[in-house]
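With one protein chain removed, the remaining protein chains of the complex are shown where they sit.
Moving on to chain A:
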């Protein structure tokens, strides 16, 4: 592409003025070439789509094979009351496209597992929400293969998390690489400084409980099954506390009170931060110090942690499932 074609037009300069003054014309040009795939069109994904479409990326492909439920409407702004029963990605198309006619917005009604691996090489950025943790791990690996920028995030009621894995991180140090599975399978030992931190913020335990819930139930906690789900969450809480060998009062019960469904304001935080990290990844001086960000909903605190997979364990942590986990940057 010649330089001229890649120039920012008068119209774009006017439309994107307030952000170009923040991140500069070069980042804006990179944004305009950015092809984004968003998987799972729930509340968090809708916010990611909204923010990136507004910012002027090249294209956003919205992929979801599920249908709109009444509950979806409470947190997913791109839907309308008449969307109930329609495919989630299709139903989101209209509201997503009008946000910015310059961006190519499309819907795909297939499941991510139906796609050949090579399909993903068409994108620069992948953002995954509402998928089983095993699927997220798998998509994370595919992104590593093609050097695609990988993000995932969810709202479990008021609680939320987001995960980031940029391909550049690996090249800086071949021994270490970030991965969602290391964040997911972190082992608790008294030696990790995480133990110190959790005295202040039990968010990692909440993350663990809720991703475990999703893995074993193939759905998220819901007010529709409130009685049952509260019991399951309570059991999970006990087993997580036990496996991490920490006291009961580390994780007050109230942390698990409002973790049902998806919550609009939490989607705004998680989707806002993911979109911001996508933009940040385009600037030349971007450096990532954390890959997992946990939103403590009782304090409105979004805290970063770093989970890195190492081929040679440098720490004396007993190796968990695959590879050993060390925690840096604490």
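Just so we're on the same page, contacts are C-beta pairs under 8 Å (C-beta built on N, C-alpha and C of every residue); 3 or more make two chains touch, one makes a residue touch a chain; residues count from 1.
Simple rule for what comes next: contacts and distances are computed from a predicted model.
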- Note on the structure: Answering from "Dolichol-phosphate mannosyltransferase subunit 1", "Ras-related protein RABB1c", "Vacuolar protein-sorting-associated protein 36" or "SUMO-activating enzyme subunit": the UniProt protein name of the missing subunit is "SUMO-activating enzyme subunit"
- Contacting the left-out chain: of A:50, A:88 or A:214, that is A:50
- Query: Mind pulling the chain A residues that touch the left-out chain?
  - Reply: 3, 6-8, 10, 13-22, 24-26, 29, 47, 50-51, 54-56, 71, 73-75, 77, 79-81, 95, 98-101, 157-158, 200, 223, 257-258, 260-266, 268-269, 271-273, 275-276, 279, 289-290, 293, 295, 297-305, 329
